[in-house]
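Here the complex is missing a single protein chain, while all its other protein chains stay put.
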Amino acid sequence: MVREAAGILMPRTASPARSEPLPVRLALLGLGFLFLLLVVVLPLVAVFTQAFEKGIRAYLGALSQPETWAAIKLTLLTAVVAVPLNTVFGVTAAWTLTKYRFPGRSILLTLIDLPFTVSPVISGLIFVLLFGTRGIFGSWLDAHGYKIVFATPGIVLATIFVTFPFVAREILPALQAAGNASEEAALTLGAGGWRILFRVTLPKIKWALIYGVILCNARAMGEFGAVSVVSGHIRGVTNTVPLQVEILYNEYDFVGAFAVASLLTLLALVTLIIKKVVEHRQARLVEGRNR
Amino acid sequence: MKVRVERLTKQFGAQGLPAVMEATFDCADDGITTLLGPSGSGKTTILRIIAGLETADDGRVLVGDEDIIHTPARKRGFGFVFQNFALFDHMNVRENIAFGLRVRKATKADIQTRVDELLGLVQLEGFGDRYPTQLSGGQRQRVGFARALAPQPKLLLLDEPFGALDARVRAELREWLRRLHDATHLTTIMVTHDQEEALDLSDCLVVMDRGRIQQVGTPSEVYTSPATSFVASFVGSANVLRGQVQEGRAQVGATSLSLPGHVSEGAQVSAVVRPHDIRIARQPDERANSAEPHRAIGRIKRIVDLGTHMKLDLGLTTHELVTVHVSRKEFDSMALLQGESVLVDLDSARIFVDDYSV
Partner (left out) sequence: MPAFWRGRRTGTLPGFRLTLGFTLVYLGIMVILPLAALVLKTSGLTWSEFWATIASPRALAAYKLSFGGAFLAAAINAVAGLLLSWILVRYQFLGRNFVDAIIDLPLALPTAVAGIALTAVYAPNGVVGALLDRHGIHVAFSYPGVVLAMVFVGLPFAVRSVQPVLMDLDPQIEEAAVVLGASRIRTFFRVILPVLTPSVITGFTLAFARAVGEYGSVVFISGNLPGQTEIVPLLIVTKLEQFQYPQATALAVVMLVGSLVTLLAVNLLQAWNRRWVSHGS
């Protein structure tokens, strides 16, 4: 029985000199599992148990509310605009950072991570300060009848700002690891910049790029803090799916809130699965290259 | 310190090929024993089993008269030097060397004395406060030796100690190791794939191939009396020609060679002959070779001047290639040119019966 436990719980290194005794291993594993259970797994499960608490019909009913659909549409619109833009930006920035050496490189690197380190509420605040009625450009916008804050453009802009690091961050290490040799080879063969980008560089990092886009999408659809500040919470008009979740929850419509939340949760799970697939493919690619 | 390895066997994975099969040998008491073989021959596995870094499926390791195979690695008291140094980068040289002493709870004063002693032994006085990343490869490995020797091990184990160093440093350290051993007389077991290193340093040589020991002996014995065609070709350079037993003699290409003992008719054999053991002579005439069946005709394809001797690449009539070493004097007296044909005497070849068992 202990042998079997040991079999399932093998140290990945066979060397006896580099592993802990079995009881220690079991204890560490147990601690790790317990931690994950309490912090990550239970909440994940809770989304679905709460959503289906009153049965499938209630669940489906919650999803078919017109306000929910409006929120879904807005969220999709936001993602459709933000993700491609951020992908282009991400590729450009990552290319610039890895292919060239220039002063201020580390500043650019930090700028890219700025939305990451700044609270989403503050990101939203900056937009309000810039484009809100009392903001810097507020009077000019009002005069021309443009509404950014408390309207869709503001939501899209805030989302773009908050999620722009994601694509760049995912492909940077892949680009750095891949090196410049293939690009230089292409150059000696007479290829120009665009051709090198599309036919040499991007295929090399395609898996990292795919995951970056998927993750950026998940974050764009799920962004809450910044959008909350910028949107004004106008039901049916400036509500994204996460904001709709908040509204339903605050109205004590728990089944509704969790039902809508379950959509995003499914998206998150799909994202994680794709990540695993990507890791697998990338590892096999590297393995093949090193053989 | 008497060290004996008995019937050591290890297999990696349930269906994997055995890494080591029934390895048995005695090490040179207070001398340097070398495990020599190509990569995958099992030599490193045996060393790591002796150190306790791997477990064996079967067999014993006797140190003195004690079987230590079940003793955990940290209790064995052996010194181990790694190919890639494995120094603790976050500690300086002194701290690296002192590590084993600290484990044994030596006093600060004792540690200080011993570390100084070792720094002197490996000629790194003054380097005590440096960090590994500030040292050259050769210096790092010397720290590796000092660290292994500090706790006064009963046995010193070296895993391709000079493998990660460039050629010049390797040669220097080889010399240095010989002097170190002369000073310490510590029983040492070394693993290498470099046969020159093995021949240079060893008191006892263990040649391995594909998990099995092919021969154990002094370098001289192994070189002059190889037990198998593998040993003959791996240790020292050799020409290997394939042939078959016909009418009680080994038919190798166009030559017929005498057999060492009885070998069944039709058996596959290998004739192994060292480049400097082949005699060549100018061909008097085209005929009259039946009395000298061990001679073949070869055409000189390439002549290389290696300074101390000449190297000739010959192509035999049966399309095999043979390398011959000829002294300058002999070469000059024969006045040979590329493209010419000569008589090749393979009489001194050793015949080995090809063994197809795995």
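When the chains are written out, they are named A and B in that same order, and each has its own residue count from 1.
FYI, contacts are C-beta pairs under 8 Å (C-beta built on N, C-alpha and C of every residue); 3 or more make two chains touch, one makes a residue touch a chain.
Only a predicted model underlies this, so the values are computations on that prediction, with no experimental measurement involved.
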Checklist outcome for this item: Contacts of the unshown chain among the visible ones are A, B
Checklist entry - From the list A:L60, A:V121, A:A185 or A:V286, which touches the chain that is not on show? => result A:V121
Checklist entry - For the full complex, which residue in A:L44, A:V80 or A:V286 touches the chain that was left out? => result A:L44
Next on the checklist: Under the stated touch rule, tell me which residues of chain B contact the chain that is not displayed.
Outcome noted: 51-53, 73-80, 82, 84-92, 99-100, 103-104, 131-133, 137, 140, 147-148, 151, 164
Checklist entry - Considering the entire assembly, which residues of chain A contact the chain that has been omitted? => result 8-13, 15, 17-21, 24-25, 28-29, 31-33, 35-36, 38-44, 46-47, 50, 106-107, 109-114, 116-122, 125-126, 128-129, 132, 134-136, 165, 168-169, 172-173, 176, 215, 218-219, 221-225, 228-229, 241-243, 245-246, 249, 254, 257-258, 261, 264-265, 267-269, 271-273, 275-276
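We take it that only the chains that are shown with their structure count from here on.
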Checklist entry - Rounded to the nearest whole Å, what is the centre-to-centre distance of chain A and chain B, using the mean of the C-alpha atoms as each centre? => result 56
Next on the checklist: Going by the contact rule set out above, which residues of chain B touch chain A in the complex?
Outcome noted: 52-55, 72-74
Item to check | Contact set on chain A toward chain B in their complex | outcome: 14-17
